[in-house]
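Let me begin by presenting the structure, written as structure tokens, before commenting on it.
Note that one protein chain of the assembly has been removed; the remaining protein chains are unaltered in position.
Note that the chains take the letters A and B in the order they are written out, and that residue 1 is the start of every chain.
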Amino acid sequence: MDTDFYIPMRLDEVESPLQTEIQKTLGIDIETCMECGKCSGGCSNAHIFDFTPRKVIQLIRLGAEETLLTMDALWVCLSCQLCVDRCPSGVDIPRIMDYLREKAHREGYRPSRPAVALFYELMCSCVERRGRVSEAPLMLRFNILTRQYLKDLTLGIRMFLKGKLPLTAGKVKKMDEVRVLFASWKRRSVKRG
Amino acid sequence: MNEAMTGKEHTALVIGGGPAGIEAALKIARGGYRAVLVEKENEPGGIPLKLFSSFPRWENPSDRIGWMVNDLKKNKQIEISLETTVESAAGTDNGFNVTLKNTATGDARTLDVQAVVLATGFRLMDLSAYGEYGHRIYPGVLNSLEFEERLREWSRGLGKAPQAVALIQCVGSRDRSKGYPYCSKICCMYSAKQAGVVKDLFPEAKVYVFYIDCRAAGKGYEEFLREVIEKKHVRYVRGRPAKVLPEGGRLLVRAEDTLIGIPVEFAADVVVLAAAVVPHPETAALAKMFGASIDEYGFIDHDPRSHAKCADRVFFAGGCGFAVDTESALSQGAAAAAEVITLFNDNG
Partner (left out) sequence: MIVAYYPGCSLEGVAREYDRSARLVCDRLGFGLQEVPDWNCCGATAAHSLDHELTRGLSARNLAIVGRMNLATVTTPCPGCSIRLKGAAMEAKKESGAPEVMHLLQLLTEAAGTEKIASSVIKPLGGLRLAAYYGCLVTRPRAVARFDDPEQPRSMDRILQALGAETVDWSHKAECCGGAFAASETSIVVDLGGQVLEAARQAGAEALAVACPMCQVNLDTRQWEVESTRGVRYDLPVFYFTQLMGLAYGFTNRAMGLKRLLVNPLPLLKRKGIL
């Protein structure tokens, strides 16, 4: 965590370019947050978040970019939408979390939960190659790359025997239409990186 | 029904028999004129009749309003018309010719009046948009007016004694998303009162108020709040609850204690929702009838130069203008009456 938090923060010196960025890029004005805590109160994973949704908004106000891009909450947020659905100001917290996660991933911050990031990356690369996701190969690759060779082995076998895990899936024919989207993503990542 | 009314020739129609309307009628009569008070229910008194205790002095609201109603009934310059609604109004040279309908018998009659006071009061918003709290879905979840009734029952030894009560502030208020953006003004105070009453009745019960802010802007209000917290030991948690979950026959309130920033839960037997104050639907129709304007929420708008006036010869007071406590309703009733008296004096 930032050492800035261990000495009194000089509020008169606080700058938050991140807040402006979020306003400009996403059109979300976090000043509408009235700090009531309803978001955190209903957050599905509040009990395991290092920073609950209300705190995330406050951290943005305080310009704590480093904290936000390294926090664990980024990687265990479920995008369940309970926060934004109940927020009296309609602050789109899931969108902000996505934005922060995207930014952290793009700028090379090490995710606090590498397995989660890896899972997303594997799923995306599956789509990049085939246009669709095939669960069985995805699970196998994930297990191998996270060195959990025996994870869910019994479960996997049971599911396979019930025909729930076909080893191949359909493939998109016009793959160039899909590849171009990924190429564009890579360009975006390099440009800002 | 009164005998033949006395008083000077001018008559004001007061629509609504709550504290604002009653005070307006009494003061108009004091000024020497006549008032016809119409009330849609079968007794005058309004919201105070439903309340158990009051802030900031823990008085019985029915007592005070009861004395006022007695004065009302004895006053020969005031005609009280219960179970009556105003069907229509036509402008005249010096006022309105109104058609009143008795909702019990269906009979209608017309009346010439030279001024109107709208005092139709407020009600609590319907909470079906707040499914997360389960009002009318989970038994034990009540809105604040329903809870006043429960307090009365408990005070009479009826019903099951609660082990824990949770009061949730700002349900529908301060909500731009699916409620009303405004603050309903009176809830912080009445919730403190309700919480204090529970503790008086059941000292062992756990009583928690979930708040965002504690708005105690009035004479004796902050001291009242501190008394509830420090002397009656009601606990206050800063955090707007996200959900009420029925669990094991009780109600689990889920919130964040924002002062520390940890998720918290509270198991209650009764959950009280301080629902937003909204005008009665009739107010909009009446405003239109008498040429007054209403804001986007249906509350009466006042004339820029007078807080009690809303149209030519039309005045208003109390909850139909915005959320109001009993003291303010009475003051506004008196202010509207002063306007009526001045108008009548000027017209000779």
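Here is the rule we use: a contact is a pair of C-beta atoms (placed from the backbone, for glycine too) under 8 Å apart; a residue touches a chain by one contact, two chains touch by 3 or more.
Please read these numbers as outputs of a predicted model, since none were measured by experiment.
In terms of the touch definition stated at the top, the absent chain reaches A, B within the entire complex.
Within the set A:31, A:66 or A:121, the residue that contacts the chain not displayed is A:121. Residues of chain B in touch with the missing chain: 130-132, 134, 137, 245-248, 252.
Residues of chain A in contact with the chain left out of this view: 44-45, 48, 76, 78-82, 84-85, 90, 92, 94, 98-99, 101-102, 105, 113, 115-116, 118-121, 123-124, 126-127, 131-136, 139, 142, 152, 155, 158-159, 162-166, 169-170, 172-174, 177-178, 181-182, 184-185, 188-189.
Everything that follows uses one rule, which is that only the chains that are shown with their structure count from here on.
Remark: chain A and chain B have CA centroids separated by 47 Å (rounded to whole angstrom).
Listing the residues of chain A that touch chain B in their complex gives 32, 34-43, 46-47, 52, 54-55, 82, 86-90.
Taken in their complex, chain B has these residues touching chain A: 132, 170, 174-177, 179, 212, 238-243, 254-256, 258, 261, 263.
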